[in-house]
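Submitted below is the structure of interest, expressed as structure tokens.
Left out: one protein chain. Kept in place: all the others.
Note that the chains take the letters A and B in the order they are written out, and that residue 1 is the start of every chain.
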Amino acid sequence: MADLHISGLHKYYGDVHAVRGVDLEIPAGEFTVLVGPSGCGKSTLLRAIAGLEDADKGTIEIGGQVVNDLPPRSRDIAMVFQNYALYPYMNVFDNIAFGLRSRNTPKSEIEPRVRRTAQMLAIGHLLDRYPRQLSGGQLQRVAIGRAVVRSARLYLFDEPLSNLDAQLRDEMRGEIKRLHQELGRTMIYVTHDQIEAMTMADRIVLLRDGTIEQAGTPLDLFERPATRYVAAFLGSPAMNFIDASLVAKSDTLALRLSDGATLALPQRRTVNLLNRVDQPVVLGVRPEHIGRATAGERPGLARYTGSIELLQPTGSRTYATFNLGGTRAVAELQAHDVSTTNQQIELSIDMNRVVIIDPTTDRVLS
Amino acid sequence: MTPLARRRATRLGLRLAAAVALTLIFMFPIYWLYMISFKTAAEIYSFPPKWYPGTFNLDTYRVLFRDGDAATVGNSLIVAFCSTALAMFLGFICAYSLARFSTGGKHLANWIISQRMIPPIAVVFPIFLLYVWLDLVDTYIGVILLYTAFNLPYVIWMMRGYIMDVPRALEESALVDGYTRWQVLWKVVLPMCRAGLAATMIFTFVFAWNDFIFALVLTRTEVATYTVQITHYFGGQSNFWAKISAMSVLGTLPIFVATGFMQRYFVRGLSLGAVKG
Partner (left out) sequence: MRSGQGATFGERNFRYLLVMPAIFVLLLVGVFPLVYLVMVSFQGITMTETSTDFIGFANYWQLFGDARLWQALLHTLIITAVALPLELVLGLAMAQLFLDRLPGRAIFIALLVLPVVISPIVSGATWALLFDHRFGPINQIIGWFMGRETILLWTINPSLVYPAIIVAEIWQWTPFMFLLLLAALGNVDRSQLEAAAIDGAGWWRTFFRIVLPAIAPVMTVAVLIRGLDLFRLFDIVWALTQGGPGTMTETISVFTYIKGFRQFETSYTAAVALLVIVLLSALVMYLLKRVELAR
């Protein structure tokens, strides 16, 4: 396995600047997820690492070796494609063995390796079949098998689960994660699905418009987003954003909403905000941090009375849409906390967990 | 330049050189043919051969027009045009029936395709006998009819494929709106198949235009097409190269121009023909 160094990478497609100056360090053995909306450049970045596209500027180093001028076959990498890219005129065994045969691996080695890989992926019984006879999940396993059977130093996954149905996707997510634990290789995984990113990654790299918005562990990005974009991207349902202004209150700061309500911030949260009193900010609060108010004052909880506009029950929880300071917001309540709309309900917002955002730069202040 | 870029550039250069060489080789015969038509007799019959005409000489063309030989091009035009129109019309409606209703099932479709496989010589012989009997030899109708019949399988096969690509929903919505099936055919389906129609039409026309053996057998003096006319200039000992050449130019230039304009359709027609066929 090898580490990956990318510095100053730029890639143009005609006039489109798809990758704008990306610097990335991936330690050996880590499972890194490149995530972002379509068009953010994540696939381009992956393909540049693979050598399927040329970088216009910058360097790509795998295991300390600059690979910019090397064709894909010389980079010692393996890749799993979104549409599987299996060879339709070969059976599963030959598909998996293809890479080994191309590199003139001795015949005696090929068979046991292929069989072992197939067993590991639970497709040992399909080795004689042809791609057209297999289901989506099986096809994906063969594609993974083809990549894994060669001991490459870097594994690339290009949205491999996008073509599978939801249930299969859940299953395969766990399998790929388990695979990484077993093999311990460096893996780079591209997806647009934030759930895949959160559940599978050792590190997440969130891309936007060709640059890295933020990189870090999943919890890093989730709990300490650097920008509004990151905060909004991760988490489902998405974070609520409400315009407010920062005011002084008692011995701490509070947020005054457009309807006059104020929500007090715990003191330790105000450290970076002291010079912004009386300025407009954006309050970011996740639905799971807004709940039904219980009796008693607990530190850090602010109370708010809202009128329920819409209820979306999911079984164990109910998502309630209400008006929070002039904006529609979603709260995650217990299933039986509220039963009808147009009802006033007292909510408590966990101010320990909110983020305060500068409205002009969209950077998270605190 | 990085070594990778240098390799790329060399490869591109080689490919370009090969492309140019290939094109020159393939174009040379056409160049020679055209060039002969502009040479004087002395230039043609000189040895070693001259590689380009001294002057742009149009004498041969004047002779052809004066003698009425050039009229054979007109015959070709009439025959090709009429048979193409007829084949496209009959073929289109037949193809629609096959595409939407699977009329006649597999058997009809297979029979129609098999008609394309019949060797012309085997067909032209009994047709000739029939035409003698019906007094259709050397008539426009006779030739047009045969060309139409020979082109129909191709038209039906191609248009069937194109029609099947048109979403049924469009026709169904038109029917619901009150159109008759005949109107739907012409107002809804036809416009959607324009590209396929163009490609098929070109092919059909070119086939009729370029045909030799049918024309050879079925025409005499009235309806002689330019292809037959050219063979009149073959002699036992020497050929009238100038006339052969000039006539060939007259016969090929219109097609060159037409396919030049319809480039995309032509190429698409050829390649799709294989994919659909």
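Convention: contacts are C-beta pairs under 8 Å (C-beta built on N, C-alpha and C of every residue); 3 or more make two chains touch, one makes a residue touch a chain.
Everything numeric here is computed off the predicted structure, so don't read it as measured data.
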{"item": "Residue touching the undisplayed chain, where the options are B:Leu22, B:Leu58 or B:Ile141", "value": "B:Leu22"}
{"item": "Where the missing chain touches chain B, by residue", "value": "12, 15-16, 18-19, 22-23, 26-27, 29-30, 32-33, 36, 44-49, 51, 90-91, 93-94, 96-98, 100-101, 103-104, 108, 111-112, 114-115, 117-123, 125-130, 145-146, 148-150, 152-153, 156, 178, 180-182, 206, 209-213, 217, 227, 230-231, 234, 239, 241, 244-245, 248, 251-252, 255-256, 259-260, 263, 266-267, 270-272, 274-275, 277"}
{"item": "Sites on chain A contacted by the missing partner chain, in the whole complex", "value": "50-52, 71-73, 77-79, 81-83, 85-90, 98-99, 102-103, 146, 150"}
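Here is the rule we go by: only the chains that are shown with their structure count from here on.
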{"item": "Chain A and chain B, separation of their C-alpha mean positions in angstrom", "value": "58"}
{"item": "Residue ranges of chain B touching chain A (in the complex, touch as defined)", "value": "2-4"}
{"item": "Residues of chain A touching chain B in the complex", "value": "54, 68-69"}
